[in-house]
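A single protein chain has been removed from this complex, and every other one stays in its place.
Letters A, B and C mark the chains in the order given here, with residues in each chain numbered from 1 onward.
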């Protein structure tokens, strides 16, 4: 029997090890799996490489994971947002490494990681500092840079609905990086707002098929990042 | 105002020129846009390069397009099926060219064409005759071959529902190549079983967003390939 | 499911006097499909594996034309020409199924997300090379389908095949003479005579069909086998 449900966020993140690469879904607060991130803080794995578009807000969620000293390196496109102060401080003091990747290249590298494509060529960043040190090549008279796939040991994502096979739907723009991260990680951990029965999600409307999902925890009323930031909440 | 509906299949295919590359959706009969293909036969454009997983059945649809002498070259993975005789005959007599591509590589090359990726690496076909003459390269100790994107002047696909923006849904496994072909063609022509109002397709369930679609013709009761083949129908 | 050629089917159609029948080969293979696996079954005998997976195991079938959660054959009322498998036969979808496009479907394959693929074979080499798409005959219409993607991407490749061709020639060889589908890709062979594991040390014969001896198999195999029958 296939039943990917687990009973707690703590159980879901239990196997994350020091030094692992962890993809975390979300674009800003939309799709950020706060409960799973907080479980990872409680769990304490260190020296992580984290892949996320941003670096979190305030002192909760991803920002708190960074502040807690668990992240050795960030791979992201935009590590600077209105309420982010944790990452900039650590970065300036040389305590965290940054691999800056254009957002579309980040998405395509993750997708490639999940699709069994080790490398591909893209026009993005040609002629800019972010192409320095990368192989370039001309196809049909246009210049492209070669980019490598990114894979992860774990992905932490947030879904709207999930069934026990791991089929997922998402809510609006909270979808963002989650489907491709689910493909690129060896272990995909999902917090879903709602568990549904097999067949409740029309097979035509499944966004992430269960084959890309390993463990699911129902978090019926997830916390809202912007609300926590506004209230000045600090985790843990 | 955006209204991609046209009034006939003939109007949809009118701009296809001799020598064009035309992607045609479908895996066997599932998703085969027979009415658009027949309009292309009536239209008469010649010397086409056609991209499809197969080469059609019987003497209707894609097989009839080939039999009519309009196809100079097929790019496909499996040009031989139970009821295909048109292609084998022309191929043996040297009257049609064949580029044989593994099915997944075909899909990924089309997807790359639509995604602005000119080339990528894949493990598929390494060590086989289909990798001969292709660049190979090692990543992390594994060998891969480089494959180039495929783009097309036109794509002919079949959808279940369409709205005037060109948002599409598909029916079951008739989806197959259609969404990636819609991305890879400069002009995507769609025959849809049903036209619906804007908003009737939930934004969460749109499979092909309208940005990839150029013209839509409603074909409420499309013909069924296997039925035509069984009845021995010949087009035109 | 992968498109294997009609040639290979013809070769496999005549059962030998002793050893497992086609059904029994499928049945034997099915014992090794684990609970919770994602499985892709090739056309022909491999398709039959699904019906023999032991009760109590939940297995999800992938068909590369865009469906995860393929069910059994449809009834007349269920039949929909838009719902077919990679062999282009009508199928059904189970509750909990998902449809997706070809790009995503082969991402599942190439990205090593599928656990097991069961395929037919024309030839298998000592090193696990597989030839199952072309005899290389100059007048043949070459057709590969998804076979090369499956062997390159799926984690475990099982082969179900008659041990020899219908003319009695060995199909398990030091080197394949037919064009390859993939190099070093086969993990295990279920023939009508035995079960063979492809290992770094060579071909390990782990199990014999009833009334079949090691010597009987060895005489029909062009590679020296290691006898590992307990």
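Assume a residue touches a chain if its C-beta (ideal position, glycine included) is under 8 Å from a C-beta of that chain, and two chains touch if they have at least 3 such contacts.
Please read these numbers as outputs of a predicted model, since none were measured by experiment.
Taking the complete complex into account, the chain left out of view touches A, B. Interface note for the absent chain: among B:33, B:61, B:79 or B:114, the touching residue is B:114. One of A:28, A:58 or A:118 touches the chain omitted from the figure, and that residue is A:28. Along subunit A, the points of touch with the absent chain fall at residues 27-31, 53, 77-82, 87-88, 91-92, 98, 100-108, 110-111, 122-130, 170-180, 207, 224-226. Touch with the hidden chain on the side of subunit B covers residues 1-2, 111, 113-117, 163-165, 167, 183, 197-199, 203-204, 206, 209-212.
Here, only the chains that are shown with their structure count from here on.
Taken pairwise by the contact criterion, the protein chains are fully connected, each one touching every other. One finds 36 Å separating the Cα centroids of subunit A and subunit C.
Note on chain placement: the centre of subunit B and the centre of subunit C lie 29 Å apart, centres being C-alpha means. In subunit C, 67, 93, 99-100, 106, 109-110, 152-153 are the positions where the chain touches two or more neighbouring chains simultaneously. The residues of subunit A that reach two or more other chains are 115-117, 203-204, listed in rising order.
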